[in-house]
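Only a portion of the chains appears, each positioned as in the full assembly.
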Amino acid sequence: MKAKIHVYLKPGVLDPQGAAVAGALHNMGYDEVASVRQGKLIELDLTGDDVEAARVRVDEMCAKLLSNPVIESYSIELE
Amino acid sequence: MKSAVIVFPGSNCDRDAHDAIQGVTGTAPAMVWHQETALPEGTQFVMIPGGFSYGDYLRCGAMASHSAIMPAIIAHAATGAPILGVCNGFQILTECGLLPGALMRNAQLKFICEETPITVANTNTRFTSRYTPNAKLMIPIAHHDGNYFADTETLIRIENEGQVVFRYGANPNGSANDIAGLVNEQGNVLGMMPHPERAVDAKHGGTDGLALFESLLGSA
Amino acid sequence: MDYAENITAEIVKEHGLSTDEYQVILDRMGRAPNLVELGIFSVMWSEHCSYKSSRLHLGKLPTKGEKVIQGPGENAGVIDIGDGQAAIFKMESHNHPSYIEPYQGAATGVGGILRDVFTMGARPIALMNALRFGAPDHAKTRQLVDGVVAGIGGYGNCVGVPTVGGETNFHAGYNGNILVNAMAVGLADADKIFYARGAQPGQPIVYVGSKTGRDGIHGATMASAEFDDDSAEKRPTVQVGDPFTEKKLIEACLELMATDAIAAIQDMGAAGLTSSSVEMADKGGIGIELDMDKVPQRETNMSTYEMMLSESQERMLVIMKPGREDVAMRIFEKWELDVAVIGQTTDSKRMVLTHKGETVCDIPIAPLADDAPKYDRPWHAPEVRAQITASDVAKPAHMGEILLKLMGSPDMASKAWIWSQYDRHVMADTVASSQDPSDAAIVRIHGTNKALAITTDCTPRYCQADPFEGGKQAVAEAWRNLTAAGADPIAITDCLNFGNPERREIMGQFVGCIDGMAEACAKLDFPVVSGNVSLYNETNGAAIPPTPAIGGVGLIPDIDKCGQFGGLQEGDILLLVGE
């Protein structure tokens, strides 16, 4: 089983990396880019096949380690 | 004063911390490996040094804050004992919840190593009692992720409580309210990005960090 | 020509071996090599590993001196700095990889040079870097500078060794071929130095560090191959560095070295497992047997060919004293590094590899190493540019303007943008670094009042105008910089960056620079203790300016008496010393 986790900055938290990327894209002439947010993508390969149990465990991993609740939110996709 | 320096895989200011503490207190600190589950008997002061614990690959300090030694450090903090986290140590203290907020990538996205002017915003702590109020210090910084963030509510609270202990003179990294270092509510846990242990020797980076260790010694 | 099954003349050529070289292989082996054996010959006989074009001339450099403990031939040079201590240092290039992937190329360059130094038992205490980029307004320059500097900082900062100095030049001659030369300096007890030699038959071979992946296969051959426009196609050969693992590897190796369990040790540089095992076997005069099934692997179904040619980073090969494997196991497991016993030494003077129960390689060691081809490449002395005397040049109308122009030129302008991204203070012994008014970086010897002064120098412009004088000047400048910092110059390392040695005029530059260096080293009693040669630095036939970068090390007996050029005040007296 695979878990795909998206970790992104909460709205309201300044994203300097995103801003820098937006600036670079504008310099390159991509004026259609209104804004950029940058996040992390974490893919886990999991043993076992109980999807619901996995969801609980992965949620725990996210809350404890993979994201920082002060600045980040996350979403989980299992497949 | 009996002290301990915590060593994680990837710590790299552990020797600097050891030497600074030994120089000021006259006693070598115990070097405590992250897989230990208890601090040495009688430990008073604990320092979490700078470096790149676990490569800082996920978020700075995130993985270290889950290592075996952390529960002992959190329990030690609860007894009111002094704990100092510098640079990566500061990041670890915010990640494990002993200090509020988070340290994000520097606003200009680059690693910065420079001597930085900072001012002492609060001398009424056991880490800063030997400084004069508003003293201006030069202490080196060396980090990629020192941009202090906390939500507005938290910022107001820590400002009102006088928890901000050091402020940058010329904000090098985008930190909220120019915060370079802060203590917890009880005042016994200090996290700071500048490296006081690199400022205890005139040959190396000046001596403006000495009084921090002397304050601690005086308070023990 | 005799070929093994599935091997063709074309495949031999792709391995960078000439027809003559292939004939030598046939003669030495007494049969046609299989693909694994061909791969091993190809990396060991690459310019990078065999120094086949340069060895003859490198022999002219003075390498001995009262303070030299170990000259060229080991992982790094070793000098005596008194009180039972030694300084260990070397400089190395990572030019081609850095052009292709600036961040990772530069980062792994730093990683490689650090391993050369701690392999010998030294704790690394300083890093330097000598960089040459193309013209500032060239389309690629900005991105290359950005990536290289971030890569050097990213690696050095994380392992926690201060980057204390360096030099940076910009010149259109490097537009298509930048130079990234990194230098590392370490400190060890003079009686606790570890060598690649020293292994005996019947000893276990231990692999430690990261797992082996399919990184940089053919990398060693790439580092010696001239660039052309489809070099972008060779991209996946770039390796990714992992400074966190390197930091653990440093600590774990130093911990292992404090025991008495090592017979010989060697890092896995270019052509990792091949060159490290061949070099230890050659220097010990022994044979080596490896069981490829035991090699820690990152990917599935790796072939022997891939494992032997992989350039995965952060790996070391250790030959242990018999029965002491457990010591290594315990220490490396503590540091959460991969570790495995993968073979043993023998008295056969052959390298024998088995995989899945079959012998897949059986070659004599000698022709791979000491007995590798060595060429006396034809050369002619390049035309020396005529000297200009001051009276030939019209006096500028406005000296002030000229001064401003000079100060604003890319080579003279402040390099703070670069060095402010490097941690210069970690380890708490930096006395002078890039930020300070000092001609050399100064790093205190921990716990003493002594210090090492370190400098890197070369003025490629001079070498281009007159290789002999340029080579001489680079050594002399290093010597002067150390002296000006208050140090007694002791020895140098070098990194000789040139174009294609098969062209006579390039070979002529190389020979000229070496001759000049040799003369200066001899006159100044300033021996060469380690170094590196990087040839084929050219793109579409245009060679870089000849760039023999010199890394000098000296000893400051008392840091209270080191010299700096800051703090001038009105009324101070200036003295001009020299001619």
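In this document, chain identifiers A, B and C correspond to the written order of the chains, with residue numbering beginning at 1 in each.
The rule is simple: contacts are C-beta pairs under 8 Å (C-beta built on N, C-alpha and C of every residue); 3 or more make two chains touch, one makes a residue touch a chain.
Remember, predicted model here, so these are calculated numbers, not experimental data.
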Can you tell me how many copies of each labelled chain are present in the full complex, written as a formula?
A x2, B x1, C x1
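Quick note on the criterion: only the chains that are shown with their structure count from here on.
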Distance in whole angstrom between the CA centres of chain B and chain C is 37
Using CA atom averages as chain centres, what separation in Å is found between chain A and chain B?
29
With chain centres defined as C-alpha means, what is the inter-centre distance between chain A and chain C in Å?
39
Which positions in chain C are in touch with at least two other chains?
none
The answer for chain A against chain B in the complex is residues 12-14, 16-17, 20, 64-66, 68, 70-71
For a test of understanding, state which residues of chain B touch chain A in their complex under the given definition.
58-59, 62-63, 66, 94-95, 100-102, 104-109, 147, 149-151, 174
In their shared complex, at which residues does chain B touch chain C?
9-10, 12-13, 15-16, 19-20, 50-52, 54-57, 110-114, 140, 142, 144, 195, 197-198, 201, 203-205
